[in-house]
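What you see is the complex with one protein chain gone and the rest in place.
Just so it is clear, A and B label the chains in written order, and each chain counts residues from 1 on its own.
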Amino acid sequence: MALTLTDVAFDYAVGTSLAQPALRGVTFSVAPGECVVVLGPSGSGKTTLLRIAGGLLIPSRGDVTVDGMSRGARRVDPFRGAVGLAFQRPEAQFFAATVGEDVAFGPRNLGNGDGAAAAESALELVGLSPGDFAERSPFTLSGGEARRAALAGILAMSPRYLLLDEPTSGLDAAGHRAVSEAIARARATAGVVVVTHDAAEFLDHADRVLVLQEGAAAFSGSVRDLLADADRLEAGGAWVPPEHVRAQLLARRLGRTTSPPVLDPGEAARILFASGGVT
Amino acid sequence: MIRFESVGFAYPGSGGRSALTRVTLTVEPGELVAVAGANGSGKSTLARLADGLLRPTSGSVTVDGVDTADDERVWDVRSLVGMVFQDPDDQIVGTIVEEDVAFGPGNLGVAPAELRERVDASLAAVGLSALSRREPHLLSEGQKQRVAIAGALAMRPAYLVLDEPTSMLDPGGRRSVLDLIDGLAHREGHGVLHVSHDATGIARADRVIVLESGCVAYDGTPAGLLSDQAMLARAGIALPEIGVLADALRALGARVPEGTMDAESLVGALWP
Partner (left out) sequence: MRRGVGLGNYIAVDSPVHALDPAAKLGIVSAFTVGLFTAGTFPGLTLLAVTVIVGTLAASVPISAALRGVRTVSLILVLTILANALRWEPATVALVRVGPLAVDGEGLASGVFFAVRIVLLVVGTSLLTLTTSPVELAGGIERVFAPLRWLRVPVGDLAMTLTIALRFIPTTVEEADRIMTAQTARGARFDRGGPIARARAYAPVLVPLFFNLFRRADELATAMEARCYRGSDGRTQLRESRMRPADWASLLVAGILLIATGVAL
């Protein structure tokens, strides 16, 4: 079982002078229980990739399969109910008159009663009390409240593959923790893909990492290999590592240490402190 | 100077629950003031009040002495204060990137030759020159956010209100926008109000205001905030890994100054 993209390419606005190749042949897969983190500069095609994986865009080339089934001519849509995508822009995800209805829309559609119970527990999970927020219009929420409500709308469907596009952008510290917990919990049964500019936050969770650059994979592999490759990726403009990793890379470039960078700040402190000449 | 005098604000239809209560603050020209606070604490509301898009329910907001509640002069306020909205889609008006950036200064009657120069300079400042003829609604979110920033820069207003302007940018873009903000306040003398959840951005301000449920909970230096764990928690700010690393190094006995938030300064402090 896996959600698999094989050599997918995507062009926006084909047939016009504005044709935009956004993806140029990317291969990628996630299985239930796994977490894949997707990094890359603005405009590198991360959202496009996620929309294809979520069945919302049809690739110009390549295959997408959900547990072995492709969309093809089948009567059942393999994406429906199996894949849940939380949009990068929460405001783009809302349509109902109240937050409660909006979050309940998914589970209700998937035949989970009226969806109210699922909606309520999803709202709790993202830290929005249903009593305060269920009757509010989703369009008058603050930025961070909107982000949480949009996440709740997807979590309420309990998809087998959970796709999150910048899930912590605009969130405060409590929101970051709620997202981390939601990912940890979802991973018990679901495959999770996180697109993010905040690598430090999610690399701890990651089984694998994909770095996109101009629509192609600049890196694909484990977190350990990513850190080992960080110098090359930074020099090539594909990825700016988190500052604490950059500090370790700088120390290595200065010849102060020879060890590869680590993610844990405490361990990084011990390595840096043990290296020569620290004042 | 932007001046909030005991400002209160409640959204219509919110059942009397106020979004801001007795907020008093000032932003001087050349000053970079950060605004932090948990989700829903009232930061965006404060930003919209500073621009006169919302009027206070109680108290007053003035910009260089002009009251934003004065219908006759609200346009003067808008030309003094440039705004970058939290959601770029709330701000973009034009159908072509460069036309959108030209919209604000065009409304101020900037002459065509200068208009062209401002548009090109603003797009270059956010690294968007190559996309000047694209349609804004067909850009990636990070690209849209940079269009929004360029649109405000091109107006060259005395004050800039930036509502989480780096929330959708990649790490490189984030750093260059922070540099840009720094330069706007400290080199070019604009008064800047920068709403942010990000300790790195906050560390570079002259002053930080923390909102908590619509009230000012802290008004002081970034260093004071960043070394106060309890206040950081109330402000909803997570210390980034580089800050944790710096703290851990200090605990081991290394001489790393408080508020070190980037790799270069940290390494510079370890091996001067």
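By our rule, a contact is a pair of C-beta atoms (placed from the backbone, for glycine too) under 8 Å apart; a residue touches a chain by one contact, two chains touch by 3 or more.
Predicted model, so just to flag it, every value in this text is computed and none were measured.
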Option from A:Leu5, A:Met157, A:Ala182 or A:Leu263 whose C-beta touches the chain left out: A:Met157
Among B:Gln91, B:Ser122, B:Thr166 or B:Thr200, the residue in touch with the chain that has been omitted: B:Gln91
Contact residue for the chain not shown (choose from B:Arg17, B:Arg116 or B:Arg255): B:Arg116
Footprint left on chain B by the chain that the document does not show: 51, 53, 75, 78-79, 83, 85, 89-96, 98-99, 102-112, 115-116, 119, 133-135, 137-138, 151, 155
Chain A, residues in touch with the chain not shown (by the definition above): 12-18, 54-58, 60, 75, 77, 80-81, 84-85, 87, 92-97, 105-106, 109-110, 139, 153-154, 157
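Just so it is clear, only the chains that are shown with their structure count from here on.
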Approximate Å spacing (C-alpha centroids) for the pair chain A, chain B: 26
Residue ranges of chain A in contact with chain B within the complex: 12-13, 18, 40-43, 47, 88-89, 91, 140, 142-145, 147-148, 166, 169-176, 197, 199-200, 237, 240-244, 246-247, 249-251, 254, 256, 263, 265-266, 268-270, 272-273, 277-279
Complex contact set, residues of chain B against chain A: 11, 37-40, 43-44, 86-87, 89, 134-135, 138-143, 146, 163-164, 167-175, 197, 200, 233, 236-238, 240-242, 244-245, 248-249, 251-255, 261-264, 266-267, 269-272
